[in-house]
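With one protein chain removed, the remaining protein chains of the complex are shown where they sit.
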């Protein structure tokens, strides 16, 4: 059974169609790249896959649950999403942010602290999120996904803002996910990188699959 | 006379040193690359160059005016900055956003509309900024800089989020600036690109110039 | 042609109602002021009906998730606000000659009416603030539900307070009405109901047409973004 | 402890930690509530109106206003991305709601409790209601207001007009709370039983809790 299967998915916001008739299947262990011009609907499609945005028409199954049923809630803890904005709490320190998340997903505080060390933020752990640089916040976001070990990994331009050392965190995240048998979707404008690191590439254009 | 000269610039936030003793000179027509690990102070340094953040110690001259004098205000209209967040008004449309900026810097409404067309947003001009994708907002930001034609161009990871077609906007912006005799600073984590497109590269590390 | 039957019917009954209301003999005590009765009471009645329908639409939406229920709830709330305003306005205008004041804080019904008015203004403001129709339907259905539970409590608490206090309450209670007046009133009540239904039907139809127009095959959002092409300076 | 309560308490702790760091309630809302208590007499001609008779009305109005401000405070507001991450972490919307309401109730309770001595000091109402019973009234009031405000805050999450829209939704619906609170203290001050009014407050609390249980899930769906 595929981890994710979308058939004829359309999303409208008000009068405006954002996605039109997307068909897509994602098998266990498969990682695909998602590219396309600005405004073509990559982020919007990722939101549908993350079960956070309900399609206007079409049907989908994610991790065995149909998208339009309330039971979809059950699979959410197995979905890992890195969005444009990591959504940290500005007043909390980096450590507090990661520990809160660890508590919610049932990991220990020690695991959280160790992960923060692994992404290279040990010395900055007591800095508030709003006093951390853009790249530092992105690293916390990656630490969160490394802790979570999801079955469906969704990365929206996760490379952006990371320095050359921490870019490998993203690659490692994808590799681990693959070996765990999870599926992955990597959104990026860097075609060369996608070709290298993903199994196949899907190009969106104006809300439709172009390739 | 150099367009920008910094000597012994330090910036502290509270008791935390963010930048420590930065020396830097930028001649007319010169474009430098600024790189370094996350949290090393690239964005903070750019804010000093943009005259928006006042150094705790050290001195600087930007476009002929000393940083610590009130007269620094006069040179601001010649400085173009692309920050992480483009700072558009969410409720205004893309056209209204660019037109407002054009009015403020003394360009005509027609020039604004034409520039919006040139960055490929003609058909999306009546979309609100908060209903536009990340890359679309970044394009408006670049359109703003293309309109402005500054003498000092500061780009903070301006490539991020742009699709392969519109990355050339950044390159073109830098090229035009160079031929106009302006100076440029390009912050990026992509060393290869910096080597190709800038005259020299400065690496920051922990608030100091490493190379 | 069937579309115009309901509005015509509404117009006709309203016309007859108005004619009857203006030609019945003036009230023995209040004179011509009593004629406000024929607008005031039906307006108040429709206000309640309209908000009842909004609550019903909200609950049905939450259960069935069909946009039809959201259109019903929204249309009815808009019309309800108008009739509530009419009730407040005519009540206040009537109060001046009858009670000597526009407003009497001693009556629970007045305060509750005004608060209900505000609750539904808030409801409409929430709708206006939300752009996406589905998100709008969800949010307003939840608020509609909160309102259904809370508005009766508002009435109940205001009433409890005032009745326990035995204030100088002047409750609106009409003098005995003549049969002619009752007949005029019943016609007006009917007219208001028909007008309400006609407005609601056309409002819902309009909303549906808007949505249909929106659903027409049109270029996707992304088509509006093209590759940049800089002109030489 | 079940997963439900682990999550609820983690959320409540999050809100209180953020409050501890930003100090919005402590250093900003509280002093402003004090200012409000102060400004009222300045706009009233005390020759014609007896301040004492205004003590409790002012107290309850200030409590409503600032209680609302506490529950809807900027620093306690979740962004849409934060909510999405919570949903993906598998947090039950109801458990999230419980956590948030608990934190809000604790803060509202402290604000209203803090304002009480100020009003008593400046307005000197006579006779004064008994303390213990008054605290019970304040507690039921704070519970209701926190439930109502958290509901309104959730319905308006992510809207830019939220800071004005949420109070508009809360204020008219809070009327039973205001009436319950002000009548209760008045009866208490006159030495009579205020059970009717405390009963009203409890009924309102229960009704709101019921709505929350029913609405939490659809509401989350609405605001992701």
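Observations on the structure shown:
Residue numbering begins at 1 within each chain, and the chains themselves are lettered A, B, C and D in the order written.
The definition used in the following text is that contacts are C-beta pairs under 8 Å (C-beta built on N, C-alpha and C of every residue); 3 or more make two chains touch, one makes a residue touch a chain.
The structure presented is a predicted model; accordingly, all values stated were derived computationally and were not measured.
Residue-wise, the contact with the chain that is not shown comes from B:79, picked out of B:45, B:79 or B:116. Residue in contact with the omitted chain (choice from C:82, C:98, C:124 or C:148): C:124.
When the omitted chain is restored, the residue from D:71, D:168, D:200 or D:219 that touches it is D:168.
Touch with the hidden chain on the side of chain D covers residues 22-24, 27-29, 31-32, 35-36, 39-40, 42-45, 48-50, 53-54, 56-57, 60-61, 64-65, 69, 73-75, 160-165, 167-168, 171-172, 174-175, 178-179, 182, 186. Even with one chain removed from view, chain B keeps its contact list with that chain: residues 50, 52-54, 70, 73, 76-77, 79-81, 83, 85-87, 89, 91-92, 96, 100-101, 103-106, 128, 144. Take chain C: the residues that touch the chain left off the picture are 92, 101-103, 105-106, 111, 114-115, 118, 121-122, 124-125, 128-129, 158, 165, 167.
In this section, only the chains that are shown with their structure count from here on.
Of all chains, the one whose CA centroid is most distant from that of chain C is B. Centre-to-centre separation between chain B and chain D, using Cα means, comes to 45 Å. Separation between the centroids of chain C and chain D, computed from CA atoms only, is 30 Å. Mean C-alpha position of chain B lies 54 Å from that of chain C. For chain A, residues touching at least two other chains, in rising order: 13, 36-39, 54.
Counting partner chains per residue, chain C shows two or more touched chains at residues 131, 221, 223-225, 227.
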